[in-house]
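Quick one: the structure is below, and I'll ask about it shortly.
Our next item is chain A:
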Amino acid sequence: MHARAMDDYAAVIAMLNHTWFGAELAPETQERLAKLGNIQDFEVDEVILHEGNDTRAMGVLVSGRLALRTLVPERGPVTILSVEPGDIFGWSAVLTDAQAQSTVVATEASRALVIDGVRLRAALKEDHALAASLYPQILNAVARRLRATRLQLLDLFAR
Partner candidate 1 sequence: MITNPVPGPTAVARQWFLARSDLDALIQALRKAGRTVIGPTVRDGAIVNDEIQSAADLPAGIRDEQAAGRYRLAERSDDRVFGYTVGPTPWKRFTFPPNLPIATAHLSGGFGFEQPHITAPQLAFLGVRACEIAALGMQDRVFLGSPFTDEDFRARRKAALIVAVQCTTCSSTCFCSSMGTGPEVRNGYDILLTEIDEGFVVQAGSPAGAAIVAHLPTRRPTHAETGAAVDSVEAVRTQIGEPLPIAGIDRRLQHQLDNPRWGIVAERCVECGNCTMACPTCFCTSVTERSDMEGRTATTERQWDSCFDVNFAKVAGGDFRARPRDRYRQWLMHKFSTWMDQFGSFGCVGCGRCITWCPVRIDVREELQVIAPVIQPVERPVAVEPVAASPGDFSIARLASVRQETEDTTTLSLTDMDPAFLAGRPGQFVMVALPAFPAVPISISRFHSNGIDLTIRAVGATSTALVNLHPGAKVGVRGPLGTFWPIEDAFGRHAVVVAGGVGLSPLHGLVEALVANRDRFESVSLYYGSRTPEDQLFRDDLATWSAGKAIDVAVTVDRAGPEWKGRVGVVTTLFDMMSCDCSRITAFVVGPERMMQASVQSLISKGVPPERIHVSMERHMECGIGLCGHCQTGRYFVCKDGPVFSLSELGDLYVREGI
Partner candidate 2 sequence: MASTGKAVRPRVAVAKFASCDGCQLTLLDLEDQLLEIVTRFDVVEFPEATSRRSPGPYDVVLVEGSISAPEHLDQIQALRKQARVLVTIGACATAGGIQALRNWADHDAYRAAIYDHPEWVESLAKATAVSDHVRVDAELRGCPIDGGQLLELMTAVLVGRRPQIREEAVCRECKRKGIVCMVVASGDACMGPLTTSGCNALCPTYGRGCYGCFGPRTGANAKSWSAGLMQSGRAPEEVWRLFAGFTGYAEPFRSVLTELGKSKG
């Protein structure tokens, strides 16, 4: 992992504005996230989060691709979803004591804005305006994933 402290918040906000997740947020929320988090680069095959471990951070993928993998006995690791630019990962970091439900691996060289879970939760608790702006968009991202998961459950290509 290659983390860079970015003082240039304007550049981070510009990146956020290129993601569907970030573009919808209020300017104050974008600025707050830019200050709370940092831009990190991930190499191919780098594991960002291990299944079962505590979710320590939430990220907004700026470029590249991440795979969410689950270990299935006798089948080994199965990719159940890929995270594409604009989407988030580790969203359960907004919950206390949350554990990762899947392993997050970079399948391409990727860049993301990563926000520490403890700092994020504290900020959400004390800044209601931030919470009011961020939570609906997190819920939106989770709902998208839920819809896609339902379609997968239907096994559209079943024979």
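Methods note: a residue touches a chain if its C-beta (ideal position, glycine included) is under 8 Å from a C-beta of that chain, and two chains touch if they have at least 3 such contacts; residues count from 1.
Quick note on selection: all candidates are chains of the complex that A comes from, given by their letters.
Just so we're clear, the structure is a prediction, and the values are computed from it rather than from any experiment.
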{"item": "Complex member in contact with chain A (any copy), out of 1 or 2", "value": "1"}
{"item": "Residues on chain A engaged by candidate 1 in the complex (per definition of touch)", "value": "20, 65, 67-69, 76-82, 84, 86, 105, 107-108, 148, 151-152, 154-159"}
